[in-house]
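Got a structure for you, questions after.
One protein chain omitted, others in place.
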Amino acid sequence: MKLWNVAGMAVGLVLVLVLTLAVFGLPVGPSLALIGEGAFGDKFAIARTLVKATPLVLTGLGMVVAWKGGMYNIGGEGQYIIGAMFAATVVKGVLPNPHPLFGPLILVAAVVGGAGYGLLAGWLYVARGVEVVISTILLNFVAVQLLRYAVTGPLQEAKRQVPESDLVPKALALAKFDRQMDLHIGTFIALAMVVVVWLFLFYTRAGYRIRLVGDNRNVARANFIPAGRVQLLSMAVSGGLCGLAGGIDYLGPAGQLGFNFPQDWGFLGIPIALLAGLNPAGVVPAALYFGALFAGSDNLARYTTAGPTMIFVIQAVAVLGFVGLSTLRLRRKTAAAGAD
Amino acid sequence: MDPIELLRYAAPVAIAALGETVVQRAGLIHISLEGTMLTGAFFAMWVVALTGSVGLGLGAALLIGAAMAIVFGWFTIWRAADQVVVGTALNLLAIGLTGTLFRSQFGQSGKLLSVGKLPTFWGGLDLVLVLLLVGVPVIGFLLAKSSWGLALRSAGEYPKATEAAGYSVLRLRTGAMLVGGMLGGLAGAYLTVGITGSFADNCTAGRGFVAIAMVTFGRWRPWGVLLAALFIGAADSLQFRFQASGVQVPYPLIMAMPYVLTLLVLVVVGKGKRFAGGAPAALGQAFRRGE
Amino acid sequence: MTAEAGLHVENVTKRYGALVALDAIDATFFPGEIHAVLGENGAGKSTLMGILTGFVTPDSGSVTYNGAPIPVGRAFECKKIGIEMIHQHFTLVSAFTVAENLALARLPSLYSLAHVRDRAKPSLAAAERLGWAVDPEARIRDLSVGALQRIEILKALGGDARVLVFDEPTAVLSPDEVDDLFRVLRQLRDEGRIIVLIAHKLSEVMAVADRVTVLRKGKWIATSPLAETNQTQLATWMVGELPVGHVARSSGGGQPGIVAKGLSVKGDRGEDSVRNVSFEIRRGEIVGFGGVDGNGQVELAEALLSIRARTGDITFAGVPVSPDHLRIAYIPQDRQTDGLAMGMSIEDNLLVTGHRNLSLRRGPLLIAKRVHAWARGLVERFGIKASSPEEMVSSLSGGNQQKVVVSRALESQPDLLIVLNPTRGLDIKATEYVHEKMIEARNGGAAIALFTTDLDELYALADRVLFLSRGELREEGGAAALVGASR
Partner (left out) sequence: SAGNETAKTPEGEKPSTTQEFKVALITPGKVNDSGWNALAYDGLQAIKSDMSATVDNQEAAGPKAQEAMRAYAQKGYNLVFGHGYEYNEPGAEIAADFPDTVFVSSSGGKTAKNAGAFRFYLEQGFYLAGVMAAKMSKTGKIGSVAVIDVPSIASTIKAYEAGAKAANPKIVIIPPVFFGNEGDIAGAKKATESVLAQGADFIIHQANSAAQGVFDACKERGANAFGSNSDQNENPSGAVVASATIIAKPAFLALAKQVQEKKYEGAVSLFGMEQDAIDFVINPTFTAKVPPELVKELEQMKADIKSGKLVVPKAEF
């Protein structure tokens, strides 16, 4: 994307936001101020924006990998939940001896959980021909119920009173830089994953094959590249990234699992990936945009009567505005191409 | 359970899934069906609360359902935008829109609403249920035998053949979306003015997604889809029965049952196109002319 | 303008970019005759037929039917005035029944309450008239290709078309099915319709046509009553003078290479595409497979690649072919569907073979620097006209796209090279270069199977020439064999 296009898009999105606020009768100036303040007002606000962007970076990356491989994974939410559950299982296991060195192991478990759940959808497609879109919708529902079961059953806190897991012991929680701030090192893990995924997609054989199969399965077939296996891999990597997001949210901001653990970050990976143009590097600004939007609109909801539902409207319009603007651009492009 | 009661509780999913059958047969997946149902549910309730007329409420639901479908269709059919992305966004929009309006109209701290309901006759049937029972064979017949159904199905199977035969894939799909949207709105309305006479945030509770899955479960046939919806409804009733008779199974696992069952059916049916029909070949694929 | 009955084409020209697909063509098609249109691949036959039936808009020239101009470029309206085309590629919905497909083709009015059965009736009646047994409830995907061809034809007959254009209807039929089709064509002709037939096989043309028109490279060459010509004459019109003489023959008798015995292969629709063929290609040898498209080339090539199921044996150097000890490279027939990932860059498309290249990777990693250098090298050596290897392959011209496919295959130093029409769309210099490279590969010990429809290429490169005709192999060469004249 050219810088000029990015600028145009940004202006367009702000206009869309202003319009939405106006339509719902919110004072545009003060509302924008509240949103801006909530997203960037002070170091706390910036930290919140970053923390919200963290799972979005990871689920966005997850969607990029799957979609690049031609797999329409919309099961990020389920993979996120299962990842967190795997992490919580390990935490429960090492609870008697919560040594900080277990931290990486817990995150690996989250990756494995998410990857396994992604693979399940991949297998359903490759081996049984079940559309990924349909199977992942169903698997998302199943994951939510599994979570509910887990926190009232095997993963429930020690006293077995409330439907939650135990609070993650401090030693295992993701390190923070300032006790008063939300920022934790998970954000940097996510940023590192951007680099890793970027290297994976563009500098490894496996990543190359994922891109190739996603672009044209026939070429892969004619050159002895096992497309099914490659697509399974893309689902596993995708699920693993979403699982990692779940693990980080569990060890970081949430600190425990409960009914309300899933916050739609898995679903939101989809628009992030789209906004990023299916480019891992683009995921960072896209996730920051949404992170800031969420931190800002949370602030709006906190300090006005706009209410939590208003946030959904703002988010939805932000996505639709983006899709609308990008299809407009596409149309101009194809019109130009058709002219010759 | 009394069969009419079973039908009544299965109806929201069944009606939405019936519409979704038409939509998927034309090659689209209406991911925002959940949101369409929710707006239908809210607007039906709102209009009934304002006017006292259930008929007007149902009409409002049809209109808003159609409007949501048009938005979805404009992006996905005419702009060839991704169905999942647009659908996800519209679901968010629906939650936000209904929630915001609900608060602004009925108070910040909420209120248990009770509005007029659809009158029943013949031991519990009502207009919408009759419509559903008539709609299944009618839509089944139209899809299978009529000119419209034939053209529509070809758009879901092989859009190029549709265009070669002289129909516009884009228009056919838009028409299918209208049917799917109106039925989605009606399905939502039936929750609020048919079953409960009330509305709450998110009262569709995932039924739209279930309806999408039921279309696959019912193998893209109206009768199959109705049976699938009844099956899930019955499984749900059974689940409550279990609880009320003290059977000790963790209820989240019971609640996952419908989805797991659907997945199992899909695994068994798998790629077998021959087994009671398969997915429309062009399902979920945007059609761009001249490609 | 003549008010004569019939379809008149006057001075029609059609360009695709720089390519002149049809160059000032005149032709007349009369009622009550079967008029065959002949020409090599790419001669412009389908384009001309598309113009007659409204699917293609000409750049200039006119088409009149019974004295009145046809609705040019509007296939749908052409259908209304009785001009129908039976497409080379079927437009049948495979999940539908026969009746549904027949009904779909009848003029649309969505709101008419007409039942599928009613709309299929005229076509089914036509089937009965022709003596074809058709089960309206059968599913398309369960039918044989021959049956599909019949359905494709019946679709057109349901509307009582007066002009029927058949684009290569026999390409996929068995001899018996061809005979049956010809019986029907004659019957339709005798009912006073205009029948236009595109066929590659001269024997077929001789059997059924009343008149022939020959095109070559977009130009009109000849029109003649069938009685006043013969196969040799037609073949010469089609392909021009036959090239003679060979270049750079292999020394012959290299090490044993591929040996195929009793190979049979099915096509995508389950038809027998390749029937019981046996041949050998030694290392250091190019075996050319001549013949017209659609006679089993793609299927045979894919069977040799082991990416298509087959019966029969293939061994290389005496052991069954297995990818593990054999390097195979492939230049597919259709670069856009099987050769290139159009959403990726030139470099990425070169990497299709290059990502296996040990010098470009370390374990699972691709070494970017080396990949760039390697890609740049290929782009330069093969003269791929692009600003850089990072450029999207979709922005290249067809010829340069072809060079991408060819260069990466040749570069991978294969033991077995399977090539379909490698120079389609290349200019003379590039063609020469590709030919040179193939000979280099041969001299380097590769066994090469060259499938080509281009006679010049066939004779220039092949050490031995075989001909594929309806999935069977023939040894005899010459123009007649090339166009499938012999039975």
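Every chain is named by a letter (A, B and C) in the order it is written, and numbering of its residues begins at 1.
What we mean here is this: contacts are C-beta pairs under 8 Å (C-beta built on N, C-alpha and C of every residue); 3 or more make two chains touch, one makes a residue touch a chain.
From a predicted model like this one, the values you see are computed outputs, not experimental measurements.
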| item | value |
| --- | --- |
| Neighbouring displayed chains - absent chain, whole complex | A, B |
| Touching the absent chain when the full complex is considered, from A:G75, A:G114 or A:P163 | A:P163 |
| Contacting the left-out chain in the complete assembly, out of B:S168, B:S198 or B:Q285 | B:S198 |
| On chain B, residues whose C-beta touches the chain left out of the figure | 1, 5, 9, 12, 99, 102-103, 106-114, 191-192, 195-206, 236-237, 240-241, 243-246, 251-252, 255 |
| Positions on chain A contacted by the hidden chain, ascending | 30, 33-34, 37, 41-44, 48, 51, 55, 148, 152, 159, 161-164, 167, 179-182, 249, 252-256, 258-263, 298-299, 301-303, 308-309 |
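Keep this in mind: only the chains that are shown with their structure count from here on.
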| item | value |
| --- | --- |
| Pairwise touch network: line, ring, star, complete, or other | complete |
| Chain centre separation in whole Å, for chain B relative to chain A (CA means) | 27 |
| Intercentroid distance (Cα basis), chain C paired with chain B, Å | 45 |
| Per-residue multi-chain contacts in chain A, two or more chains | none |
| Residues of chain B whose C-beta touches two or more other chains | none |
| Of all residues in chain A, those that touch chain C in their complex | 203-206, 208-209, 211-212, 215-216, 218-219, 221-224 |
| Residues of chain C that touch chain B when the two form their complex | 75-76, 79, 87, 91-96, 100, 103-105, 107-117, 119, 141 |
| Complex interface listing, chain B residues touching chain C | 144-148, 150-151, 153-154, 157-158, 160-162, 164-167, 273, 277-278, 280-281 |
